[in-house]
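For this view, one protein chain was removed and the others were kept in their places.
We call the chains A and B, going by the order they appear; numbering starts again at 1 in every chain.
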Amino acid sequence: MPKITMNINGRETSAEVENRTLLSTALREKLHLTGTHIGCDTSQCGACVVHVNGKAVKSCTIFASELDGANIDTIEGQASPDGTLNVIQQAFQDHHGLQCGFCTPGMVMSAAALLKENPKPTEAEVRDYLEGNICRCTGYQGIVNAIMAASGQDVPSIAAE
Amino acid sequence: MPDGGIGAPTKRREDTRFLTGRGKYTDDFTPQNTSYCAFARSQVANGVIKSVDTSAAAEMPGVLATFTGEDFVEVGGNPAGWAIVSRDGEPMKEPKRPVLAHGKVRHVGDAYAAVVAETLEQALDAVEAIEADIDEQDAVTDMASAVAGAGSMVHDEIETNVCFDWGWIEDNRAATDEAIKNAPHVTTLELINNRLVPNALEPRASIGEYDPGTGDYKLTTTSQNPHLSRLLIAAFVLGIPENKLTVLAPDVGGGFGSKIYHYSEEALVLAAAKKLGRPVKWTATRTESFLADAHGRDHVTKIELACEKDGTFIAFRTETMANVGAYLSNFSTVTPTFLHGTLMAGNYTVPNVYVNVKAVFTNTAPVDAYRGAGRPEATYSLERVIDKCARELGIDPVEIRRKNFIKKDQYPYASAAGLEYDSGDYDTLMDGLEKVADFAGFEARRAESAKNGKLRGLGINAYVEACGIAPSNLVGILGARVGLYDAATVRVNPTGNISVMVGAHSHGQGHETAFPQIVADMLGVDPQSVDIVHGDTSKIPFGMGTYGSRSLAVCGSAVFRATEKIIFKATAIAAHMLEDKPENIEFNDGVFSIKGTNKNVGFGDVALKAYIPHDYPIEDLEPGLEETAFYDPANFTYPSGAYASEVEVDPETGKVTICSMVALDDFGVVVNPMIVTGQVEGGLAQGIGQALLENGVYDDTGQLLSGSLMDYAMPRADDLPNLVVDHSHATRCTHNPIGSKGCGEAGAIGSPPTIVNAVVDALSRGGHDVDHIDMPVSPSRVWAAMNK
Partner (left out) sequence: MYDFDLVIPTTVAEASTAMKADGAQALGGGQTLLPTMKQRLAAPETLVKLSGLSELVSVSTDAGALCVGGATTHGQVAQDGTDYPALAALAGNIGDPAVRNRGTIGGSIANNDPSACYPAGALGSGATIVTNTREIAADDFFVDLFETALEEGEIVTGVNFPIPDAANYQKFDQPASRFALVGVFVAKFGDTVRVAVTGASNGGVFRWSEAEAALSANFAADAIEGLAVDAGDLISDLHGTAEYRAHLISVLTRRAVQSC
């Protein structure tokens, strides 16, 4: 089996993979980074989104064997080592942007990619950018609010009591 | 009072692990020496299994074991949880649902063999090497044909495709028929409640483990209801004693009903683990989820509304065919009956209601409870026919509803469909809706849309539903094979922090945050000192799981009752410590004191005393501070709401855009408003999905045409508007100690008719003679309706 070396969340990491091993499989099963989730088999749900060389990709639709030397960022690398949430993660908690948590890693990684490209998106731009991330729980309201808040914009206060 | 008690929008503690990738879902567990399971699933909808030869597969690299239906002939089937009796007194037809198909395959995706191998790819390779001789027969997928019985039988041995023919309330049938015959006006509507595929984002997964040293089994599985799975596996399917079987449901990535049930894959991984003496893991692909998860809805209905010329309702009569698919899933028989028929009086003082439901076997995936479960079907039928009636009579749709609403001074109200609503105030909700949704400004917005070439419509809806199905003595009479209580243990540890073991299961509902708010509120302690344990049958007294918007109202009430017992016992300990009688002790904000004095002792000191009983009334009180309560509700809870939506229809393409969605709900006492808002928003998205996008469609041969996310349209962020949710108009539930009603399903119940009413309104105002479009109201269907 080919051995590949990737820089994952800032650390050089090697793994033996088959040619057919998907990046998502390599992360989950070879490297025990199970935060990246698999929700579909047609590249639509986005639960597996990670960053490859700084860009959001669906890790279930790329072979690990293509990625020798690549920089990979996953959900596990987003918070500080002491567990302090980053701005986007904190906004997701503050604005109830997650329920079951399964889509959340992909959502956070997509949100990070969006805000890197477009630091002050409109609400419509946020919704449009999330086209490839499916959430079945939240109705996206909390997610959209969280991303708007993470970009420093006002969002409606949560919950009418 | 501590911060973060009942009513506080406390942020969720579980979020930290989910946001950092540290959630632990079933597929994230890979015990040492795990082997992998894959299933051979039928590619035809109906076929006679002539032979299944696994000998070649068994010789493939890495293969450890193969299984076919023959291996499970001696074990039991997976039963329906509710026995329905037909109008003629006959019990429902209940054909066996085996672990693996035997003799016949009955739907595409029906598993007839399984392989366990060292790796998943090896298992999948070996599945391809299984030689199955399956003689394809004509499939029956359409309910009308299935009922007619001219073609194939899904289950030959029962000689019919009708599972039951149920009437509710049968004694009211004649009076309802008579009332409709004599009514000045009758509105009739035929409609389809489209089949939905739940699509929780986490596909189902199960890991079976067996310890040959102790004979203990462990099942880690994606379940909303681990105790039910244990009970069914123990009592019906494999006969493993409950004391030898632990069922774990760790973090679960959404359920929406689809993970309530026990599925064959769970039994298979346990049987395989026993055979191999090593862990066996199965994880569904999304394709398998489409083919083998229980689907939802799928009713074909004719509803009639009889009324006076002034719109006063006289009767509702409903005839429904409910698709149950190829096998009876656990709740499939109660969903179209008691969770549907009993709601057919809606929010109204209508005197006559009769519902007839035929449950129909077809060569399709089983259909069972999906978010709302029967109540969305009821609300959709009612609120669509009421809208049509209003249009026919020229009465404003708000007015016709108000005219017939149960008034707030009429509670408790015995509905004509057999339920006793305990509380509600529908007029106040509608008053609120008129303001929040700004009905007054609609005409101006419509004119603005018209300038842009769009047809704008306003749809409204009122709903009442029934949550927390109960009480056990009643559901038993009606056919339930289980009780519908829930349980909780509150364990105060020596240093005063608290573990609460609950029978409900959280898979997005935020129990880990909300349940501590109840305990903290009652005990006057910091909510952070209270932790919830759920999803582990070895740690929890018992439980009936999470579905039907029951967790807070039923399990939360069990937590409440157990906490009351804690206070009772702690009061006795405090009395001893304060050298007075318990009846002289009062407990406020975490402090026990002698009434009228400043002599007091804190809760923490009492807890410590309970565990270090050096100076302790040991003759009167056991040491320890741990209490369990089983709570069996006296009634359902009856959340209600008033919803409005404005839509724009593009007359050239038929595309519907939702401009606004406003939901006003009455959930009684709200423990965590942030979480409740999130529950409603999620429900709205699923209801909007049903109304506009989602459709589980089989062709005549039983192939699922919308069998992947490429063809089954899930709502995305850009399909939805900003959702406006308000639960400030509340009437307390009168029979549970918290005063709460269920909130999990409301959005999915209230929104579909709201959207369809809005689309029909838009088309009507635009001059089109359209009185109904079946869901999903896709551009193609809207265009066809406009150009018929």
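Everything that follows uses one rule, which is that contacts are C-beta pairs under 8 Å (C-beta built on N, C-alpha and C of every residue); 3 or more make two chains touch, one makes a residue touch a chain.
Nothing here was measured: the structure is a model prediction, and the numbers come from that model.
**Student:** Given that one chain is not shown, what are the shown chains it touches?
**Tutor:** When the full complex is considered, the omitted chain touches A, B.
**Student:** In the whole complex, not just what's shown, which of A:62, A:85 or A:98 touches the removed chain?
**Tutor:** Considering all chains, including the one not shown, the answer is A:62.
**Student:** Which listed residue (A:74, A:110, A:138 or A:151) would be found touching the missing chain in the intact complex?
**Tutor:** Of the candidates A:74, A:110, A:138 or A:151, A:110 is in touch with the missing chain.
**Student:** Kindly note down the residues of chain A that lie in touch with the hidden chain.
**Tutor:** 2, 18-20, 22, 41-44, 46, 49, 52, 55-58, 60-63, 65-66, 110, 113-114, 129, 131-133
**Student:** Provide the residue numbers of chain B that touch the chain removed from this figure.
**Tutor:** Looking at chain B, the ones touching the missing chain are residues 121, 124, 128, 285, 287, 652-655, 693, 695, 697, 705-706, 709-714, 719, 778-780, 783-784.
Basically, only the chains that are shown with their structure count from here on.
**Student:** Hey, how far is the Cα centre of chain A from the one of chain B, in Å?
**Tutor:** Spacing between the chain centres: roughly 29 Å.
**Student:** Mind pulling up the chain B residues that touch chain A in the complex?
**Tutor:** Listed in rising order, the residues are 7, 9, 11-12, 14-25, 27-28, 30, 121, 199-203, 251-254, 256, 285-287, 507-510, 670, 673-678, 681-686, 708-710, 714-718, 720, 722-723, 725-728, 747.
**Student:** Considering the complex alone, what residue numbers of chain A touch chain B?
**Tutor:** 20, 28-29, 33-42, 44-45, 47, 74-76, 78-79, 83, 85, 89, 92-94, 96, 98-105, 108, 123-124, 126-128, 130-131, 133-144, 156, 158-161
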